[in-house]
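Removed: one protein chain of the complex. Kept in place: all other protein chains.
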Amino acid sequence: MNPSDLFLNFLNTPVLFFFMGMIAIAIRSNLEIPQPLPKFFSLYLLFSIGIKGGMELSKSGFGEGVSGILILAVAMSSVIPFYTFFILRKKYSISDAAALAATYGSVSAVTFITAIAFLQSNHIPFGGHMVAAMALMESPAIITAVVLYKLYNKDDSNKTTLFHTIKDAFTEGSIVMIIGSLVIGLIVGEKGYESVKPFAGDMFKGILCLFLLDMGIVAARRLKDLKAAGAFSILFALLVPITNAGIGILLAKIFHMGQGDALMFTVLCASASYIAVPAAMRVAIPHSNPGIYVPMSLAITFPFNVIIGIPVYNYLVQMFI
Amino acid sequence: MNPSDLFLNFLNTPVLFFFMGMIAIAIRSNLEIPQPLPKFFSLYLLFSIGIKGGMELSKSGFGEGVSGILILAVAMSSVIPFYTFFILRKKYSISDAAALAATYGSVSAVTFITAIAFLQSNHIPFGGHMVAAMALMESPAIITAVVLYKLYNKDDSNKTTLFHTIKDAFTEGSIVMIIGSLVIGLIVGEKGYESVKPFAGDMFKGILCLFLLDMGIVAARRLKDLKAAGAFSILFALLVPITNAGIGILLAKIFHMGQGDALMFTVLCASASYIAVPAAMRVAIPHSNPGIYVPMSLAITFPFNVIIGIPVYNYLVQMFI
Amino acid sequence: MNPSDLFLNFLNTPVLFFFMGMIAIAIRSNLEIPQPLPKFFSLYLLFSIGIKGGMELSKSGFGEGVSGILILAVAMSSVIPFYTFFILRKKYSISDAAALAATYGSVSAVTFITAIAFLQSNHIPFGGHMVAAMALMESPAIITAVVLYKLYNKDDSNKTTLFHTIKDAFTEGSIVMIIGSLVIGLIVGEKGYESVKPFAGDMFKGILCLFLLDMGIVAARRLKDLKAAGAFSILFALLVPITNAGIGILLAKIFHMGQGDALMFTVLCASASYIAVPAAMRVAIPHSNPGIYVPMSLAITFPFNVIIGIPVYNYLVQMFI
Amino acid sequence: MKNLQKIEVITEKRSIDIVIEMIEKHGVTGYTLIPNVTGKGKRGIKHGDDLNDVFINSMLITVCEETVAEEIVKEIKVFLQDVSGVCFVTDVKYVLH
Amino acid sequence: MKNLQKIEVITEKRSIDIVIEMIEKHGVTGYTLIPNVTGKGKRGIKHGDDLNDVFINSMLITVCEETVAEEIVKEIKVFLQDVSGVCFVTDVKYVLH
Partner (left out) sequence: MKNLQKIEVITEKRSIDIVIEMIEKHGVTGYTLIPNVTGKGKRGIKHGDDLNDVFINSMLITVCEETVAEEIVKEIKVFLQDVSGVCFVTDVKYVLH
């Protein structure tokens, strides 16, 4: 892969629709995909990658490499919040630092899905177990962050237990959707998948276009909310994903992942959550301010990863792995 | 077909999503397909089976067997409410007994559609006229039940005439959707169908998965409402469909239906309405309690038919017909 | 093409669903496609024709003929409001005359899309630039009408400037959707289009069916609002599109358009707006009455064009061009 | 200024048209409708998650003069004897239209 | 406790942002918006079944002090001379926030 291919990858169809959404807001257009369709699209995309991932797992089986990657995924999600929390403590309250730590330790399903579309366009295969890795990476960061918060905030009057937080994280609709679809894909295998493929598989990229169009609109709106954020927040929202991506590529190299798996793993490390984490924080750390952590992940880290990150990470993966 | 195939049939992809919906409620997940998408999916499914059924009728024509089946269908829907009404009178008020009689005499389009997906998976053909049979079976039971109610409830102050009820039953959106699509399928034939097939045909099974996921959620929620129902209601909701299925198979044998048609007819007899009937009862028998008849049909009879009934009825059809 | 083919063209699948929607209202059915799905379908259809048109433009390039057609399109949209305004002044207030002039000078995307489905069924090709022509024809009529209004209504207290109106016209969601998709189609070309085709292309005609079903329902409802309209309004709503179609065919002949382009151009000239114009009039000419111009375009001109107009215009195009 | 009343009627979505006819008959000049609301009352929970409109309510809001309001309320009272729903009346200080 | 007023404004969906700006200008600290309501008034029926947002209303609810409410109402009065809509003011006993 040479640098000109790198440039071409910015011109991925779904990502262009993301741009279009941002431009629509910039020119003050009233364009929007009316709710609840974007909500539904996000469920559809999880369903789509879940059932396909499950079907592929039913063919490949859970080899040794697979469990290695899954353990690595859980480890990364658990560890990232530690180092970020201590950086964040310099500028933010304990609650906000913990919520941000959870945000950057957890993952963004939409970034992951965009990376899938990217790999498909470039005909690079990846394993169905990476979908399981994504599902596994959403919660550990939340748990670590809540533990840190409870350790440092001795006079916490909040009565939500850690158990409650863990239960919540695993019953969140999006998690149930992806894990449920993965399991069903595993059960019905290739034959069962064939019959739903025209909807569950073939629609994937087209629906992703309209979904990213909406995400572009939402991200651009949140960008306006971000005015007050200051340089530290913006730098953090750019440098942390880059650092985590670096660690991701390094680990992928050490653990001999294939190129497709390596990119997916890197993207997971680099991405930040804006769906699962805000839902969990409301209950677990209610004094944290979603007006801080959601715009950072949604309006900076997410567009950065989708537009620049994925093609660059892929370029590095192609060079080093 | 041997018993192990019977077991395999429980693992039908759409039915697994129905299970997944029930599990989501059991683990108190907030997963749901946001409205109005489930409403739209039900319209889509009627559109899909209607236009396809019409197209197939345009090829096969209305033979002698066809009109026989249609007459049989109307007869079953008209007769079932009689015997059920007199059983139900033992435990329920006249209004509730009549509403329940309508419920079990009428049919469930979703059960019917799930049976179509089942036949497709097993590559068993059935005639386009069965779609017409379904459309014809929705209303007669309602009319019989209202007549019974008016006979037994002399001091009925309700001024809704029987004519009004009949008119309502035929202008109900779902009926207009299926009949309209059927007629259009008949007019445009195979050539017209080809151009809409990628949407109207190929998406069918995938959309059914997401729709049944939602139905699983709704059915499981209603199950909670059912605590107060008592053993009689639950037994009724299981035994009446089984009895009606038995009568259905017998009639299918006597009238020499093909295996596909026989299963569809049996499923129609066994299924209970939870869309058309509650809509009609509100106006025609306003003192009946939807809190009784909807949970019985939706939370017991529907899951029973979808999970256990269809494969078992098919097993019997394969053995006897 | 002979007259019997002309008749067959009324039996186009999507148009039959439009009929079905009108019949549903006539028999007082409660059938409807629940919002926001019709809104979403209209966005989907714009996305679909936009990205496909862009892709085709990327293959054919902008030849000399293309810019000629685009200029002609803008000219027609700018000129139609003049002659209609002076006819309309005889019966309507300045505000209503101006709003109606904008309505009939601008275009109906849905009529255009129905004509695309019609050409596809008849295997007649047309150029991707016609999609650009449609996008370009929405606004000039609005601008002309507002200029006429401001000229004739000296004591206009409305402070909305012409600039504001122009800006609004170009940031309207539907315009951004079609132009955005067109540009993306141009950028990604045939290769990029392939990956979204199962959704963006293959679903087109099926979704159009359900969308026109809803449009039939809405048009029939508006027909009831029209009782008060009087013969002048109804005649106007029928004769103006016919006149404009005649001019369209003439120009198509003079400028040597292909048959497909000629039909699309004729349909654009003949169609009247009921989405972009009401949105613009609210702000630019707030004293105009949408209860007059929306039913005329939506309940008379639109059904006329879709049911009778398109096949007849095509018959004439086949004869003369 | 005349004494103004706000009438709020919540009833099953499929019956709301009857309420609208009722108030229009009394010459009421305007109303606002919240098409989909859920709720709970004597007749159990309306989840709003059904496939038809049986388990969902609509809420109608209309402001009118006290004399008219009184007549409307009389009719709604009869209506609510048969049909699921509830009706509240509150004083309104003033109205701009 | 200060005298509190509830202002409810129903206007076409596309104009509701102007109302929001208006109340925010007067330092109102909060509001609630019901994005889609239908209705009928001097300008006919708003079915809410259109493809754009011309035939649909939104309803804004805000509770504020009487003095502020009076100023807001003055502006809304002017606004409603040009734009479709209606505004009700009612007394509120008390508010928790």
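Read from first to last, the chains carry the letters A, B, C, D and E; within each, the first residue is number 1.
Note that in this section contacts are C-beta pairs under 8 Å (C-beta built on N, C-alpha and C of every residue); 3 or more make two chains touch, one makes a residue touch a chain.
Every value quoted in this text rests on a predicted model; they were computed, and no experiment measured them.
Q: Can you tell me which of A:73, A:262, A:279 or A:300 touches the chain that was removed from the display?
A: A:279
Q: Take the complete complex as the reference. Which residues in chain D touch the chain that isn't displayed?
A: That gives, for chain D, the contact residues 5, 10, 34, 36-42, 48, 57, 59, 73, 76-77, 80, 85-91.
Q: Given the full complex, what residues of chain A touch the hidden partner chain?
A: Its contact residues with the unshown chain are 32, 35, 38-39, 42, 173-174, 217-218, 221, 225, 275-276, 278-279, 282, 286, 290-291, 294.
Q: Which chain E residues touch the hidden chain?
A: Residue positions of chain E that touch the missing chain: 6, 29-35, 63, 90-97.
The working rule: only the chains that are shown with their structure count from here on.
Q: Hop distance check: chain A to chain E, minimum number of steps through touching chains?
A: Counted as steps through touching chains, the separation is 2.
Q: Hey, how far apart are chain C and chain D in touch steps, shortest way?
A: Steps on the shortest route: 2.
Q: Taking all residue numbers used at the chain A/chain B interface, answer same if over half belong to both copies and different if under half do.
A: different
Q: Of the chain pairs B-C and C-E, which one is connected by the greater count of C-beta contacts?
A: Of B-C and C-E, more C-beta pairs in contact link B-C.
Q: Please name the chain that ends up farthest from chain D once chain centres are defined by their CA atoms averaged.
A: If we average the C-alpha coordinates per chain, A ends up farthest from chain D.
Q: Farthest from chain E by Cα centre, which chain is it? Let me know.
A: Here the answer is chain B, farthest from chain E.
Q: Need the CA-centroid distance for the pair chain D / chain E, whole Å please.
A: Taking the mean C-alpha position of each chain, the two centres sit 20 Å apart.
Q: Could you state the distance in Å from the CA-based centre of chain A to that of chain D?
A: 46
Q: For chain B, which residues are shared contacts with two or more other chains?
A: Touching at least two other chains: 32, 35, 37, 39, 173-174, 198, 203.
Q: Touching two or more other chains, which residues of chain D qualify?
A: Answer for chain D, listing residues that touch two or more other chains: 53.
Q: Strictly by the criterion at the top, what is the full list of touching chain pairs?
A: The set of touching chain pairs is A-B, A-C, B-C, B-D, C-E, D-E.
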